[in-house]
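Yeah, one chain of the complex is gone here, protein chain that is, but the others are all in their spots.
Right, chain A next:
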Amino acid sequence: MLEILSNPNVQWVLFGTTALGIAGGVLGSFALLRRQSLISDAMSHAALPGICIAFLIVGEKMMGALLVGAGLTAYLGTYCIQAIAYYTRLKTDAAIGLVLSVFFGIGIVLLTFINNLPIGGQAGLNEFIFGQAAAMTSSDVRVISSVALVLVIITILLFKELKLLIFDREFARGIGLPTTVLNGLLMTMIVAAVVIGLQAVGVVLMVAMLIAPAITARYWTDRLDVMVILSGVFGAISGILGTVTSAPISGMPTGPIIIVAACIVFFVSLIVAPKKGLVVKAYRLQQLRKQTAREQILQSLYELVEEHYQASGSLTDFAREEIRALRPLSERRFRKTLNGLERSGKIDAKEEGYALTTSGRETAHNVTLNNRYMQMYAMHEARFANLQMEKRNWDFLSLPEEERERLHALLQEHQLEPRLMQGGRL
């Protein structure tokens, strides 16, 4: 591995793929947030005929000319998508699919046409389809990394304006920003980020170089600036991983490996990211289920005790079947929750069944009270809309005294106030 890395050719290639990974990640964030990820797919496919036309005009594989050609047809493709979606009743996704495949078809025709021409120098054009990073010369890398650098600098300089543009275009126009110009600029920058990746990643898979790092970054943060930076970093990592892995295998196209690397980084983030990752989400759901089960059992027991106390004036214990009948739970969860409540000293196991302890009675009282407030709130939602309970995590007990009194008055009206404890005493 180290042997490969010390090869100056490989170092150049690595430098190039890192640069285009950064640019792709940074601009990809904007494309993703504007929901234009599939348009960038069409852009990269539409670049193929441009590369071929540029080659036909220049007569040799000059990176700068090929990139300009690629950029022009990519831009034309984007324009066609907008024109089709604007002038006809076809939806944008149909327009994207149409432009993508037809431009690619034209590209393939030109490519096969060029390959059959009796001239030299056309070898290697095919590599633009799936990318061949190893084919990059040091001058190619220079062109690619300077474009990448310019893109990153423009993004930094115009960060505030671009941010406004993608999140609230109307507002941006309202405060006098030239939104049409900015929009055109952003589009051009995305096109540029796509075309500099074509040699290493290829037209078919370039879109993933924009989306995958950006959507990965989206899982780690809610801030645009952090997202853009992270996305650039993820892009660079994918570029490096892909190049290093594919370099020793002869004939292996680089693009697919880079994309698989980028997607693996995404899948890992999807699972382990803090806050939004699937593991954290599953854990939170589990906790919520446990808590709900606890509260259900406490409230059921409370209601049984309450009823018995009012009828006879004494406390007693209740069999587990009676408790479970009120609010059905699965047998396993019911058993585990009962054990947990017993361990934390909220309930006592007697021969006949279970009874609330003193501290259990207080907890159960609060749970029941809160749930009955909830009932009142749901019945008279319009009257309590000012409380915004969804922001208070539905905790009615933390409400100011006067609001609670309004709810409590309703409870009394419906004869639902919890009667086991009043004023904190039994």
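Worth a mention:
Note that a contact is a pair of C-beta atoms (placed from the backbone, for glycine too) under 8 Å apart; a residue touches a chain by one contact, two chains touch by 3 or more; residues count from 1.
We take it that contacts and distances are computed from a predicted model.
The protein name that UniProt records for the chain not on display, among "Phenylacetate-coenzyme A ligase", "Na(+)/H(+) antiporter subunit C", "Sterol-binding domain protein" or "Manganese/zinc/iron transport system permease protein", is "Manganese/zinc/iron transport system permease protein".
The chain that is not drawn here is touched, among residues A:76, A:185, A:252 or A:387, by A:252. Although one chain is not drawn, the whole complex shows that of A:276, A:333 or A:406 it is A:276 that touches it. Touching the missing chain, out of A:27, A:84, A:298 or A:420, is residue A:84.
Even with one chain removed from view, chain A keeps its contact list with that chain: residues 32, 35-38, 41, 45, 84, 87-91, 93-94, 96-98, 100-113, 116, 126, 129-130, 204-205, 207-208, 211-212, 214-215, 249, 251-253, 255-257, 259-260, 263, 266, 270, 276, 278.
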